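For this depiction, one protein chain was excluded, whereas all remaining protein chains were kept in their positions.
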Amino acid sequence: MAEAQTRDFPGTLDLDALYRDSNVAQALEALERDLVGLAPVKRRVREIAALLLVEKLRRTVGLEAAAPPLHMCFTGNPGTGKTTVALRMAEILHGLGYVRKGHLVAVTRDDLVGQYIGHTAPKTKDVLKRAMGGVLFIDEAYYLHRPENERDYGQEAIEILLQVMENQRDDLVVILAGYKDRMDRFFESNPGLSSRIAHHVDFPDYTPEELYAIAQRMLAAMQYQLSDAARAALAEYIERRRAQPHFANARSVRNALDRARLRQASRLFERRDAPLCARDLMTIEAEDLRASRVFAAHEEGTR
Amino acid sequence: MRLTQGTFSFLPDLSDHEIRAQVDYALGQHWACSVEFTDDPHPRNSYWEMWGQPMFDLRDAAGVLEEIKACRAAHPQCYVKLNAFDATRGFETMRLSFIVQRPAAETRFTLEREEGAGRVQRYAMRRA
Partner (left out) sequence: MGTMERPQAQRAAQERYRAGVLKYAEMGYWVPDYEPLETDVLALFRITPQEGVDPEEAAAAVAGESSTATWTVVWTDRLTACEAYRAKAYKVEPVPGAPGQYFAYIAYDLELFEPGSLANLSASIIGNVFGFKPVRALRLEDMRLPVAYVKTYDGPPTGIVVERERLDKFGRPLLGATVKPKLGLSGKNYGRVVYEALQGGLDFTKDDENINSQPFMHWRDRFLYCMEAVNRAQAASGEIKGHYLNVTAATMEDMYERAELAKELGSAIIMIDLVIGYTAIQSMSKWARRNDMILHLHRAGHSTYTRQKTHGISFRVISKWMRLAGVDHIHAGTVVGKLEGDPNSVQGFYNVLREPHNPVDLQRGLFFEQPWAGLRKVMPVASGGIHAGQMHQLLTYLGEDVVLQFGGGTIGHPMGIAAGATANRVALEATIKARNEGRDLWNEGPSILEAAARGCKPLQAALDTWKDVTFDYASTDTPDFVPTPSPV
């Protein structure tokens, strides 16, 4: 077996210096700061960052010249932070020099696929050109493939994508995203695509505690607070809503808070003759939350 | 004869690496790059053929280089040039334009003269 050739290099290598110089630390810190929970995801991102860092160091001593595979797949329910993590990943890749400019272009099927013959190729190529030098994030990528409809042009977009992912790895990193089960089925019928994905990251649903913490952050940012009773109501709300269909994690929490604000405003308006203080304007009461259909449905179900 | 139109015609033909550097400069100035080709490089020909639309909103030169390569492959006997357009107020015009492919046999021009009154000549340039 051939010995790996290393160039003459000073005895010790400084991985920490590379880490500090590359701005990767900032990106990872931002990840910690901006996203609640997501422990397994953050761990995975740190692992990938470590791999890329070590790859870079290896290259400086002359090992393994081929570019490491970088395309990724993020699976999970909506509202679990996939786009945010993709942005941070773009920063990490840029900080380590794997992409030249580090911007993120986020698209769905409709941005890539045309409505008539000959429309798809230029559309896809335009998107790819705009994304070059950075990261292309394709949300709900499985919609590219619609085998039931023979006039569907998604396959053409997939072919072009495959070509670029293979031949222009220096120019573009692709991140596909969507529900796990659908993504698995998509990969089964597109083994070419599946084989080019190097890193799979799964985004689990937030725990109820994490969702509660997210809600607290959102409220603080909007300058609202919960009454004691409202706090209990919120916790209950989260438990119930999670069990219901179409739960979009952080997004659903956001929607619920927006609706609660609406109800608070109506409540204050109804009683506008009564004296008001600033505190009243800031406080969400239990009734603002309990008016939700989420509670009603549950009660109906138990009848 | 070497056609000396474009910003860099007196230098040796730019390599793809050097073209990329110029495109990066143009993109950094937020100019839109476009590729054009022609077999009629007469200086009064203002309208070379467009190879696709001008590329707005690009961040990186890779896409532009791909288009240049594709245009060269499709029209190996044509002149191909790269333009960079600046849409800001006070300019709204090309800011950079240079040739990125020349045909193997470059176009030569001859000068035709039509004599008028008082030794006034009416000149025309024609392809040789």
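Labels for the chains are A and B, by order of writing; each one numbers its residues from 1.
Methods note: a contact is a pair of C-beta atoms (placed from the backbone, for glycine too) under 8 Å apart; a residue touches a chain by one contact, two chains touch by 3 or more.
Model, not experiment: these values are computed from the prediction.
Undergrad: Going by the stated contact criterion, tell me the shown chains that border the hidden chain.
TA: Listed by label, the shown chains it touches are B.
Undergrad: List the chain B residues touching the unshown chain?
TA: 1, 3-5, 7-12, 14, 18, 21-22, 25, 41-43, 46, 83-84, 89-98, 107, 109-111, 118-123, 125
Assume only the chains that are shown with their structure count from here on.
Undergrad: Round to the nearest whole Å and give the separation of the Cα centres of chain A and chain B.
TA: 43
Undergrad: Which part of chain A faces chain B closely enough to touch in the complex?
TA: Touch residues, chain A against chain B: 100-101, 103, 122, 128-130, 132-134, 168, 170-172.
Undergrad: Quick one: which bits of chain B touch chain A in the complex? Just the residue numbers, please.
TA: Of all residues in chain B, those touching chain A are 52, 55, 57-64, 66-67.
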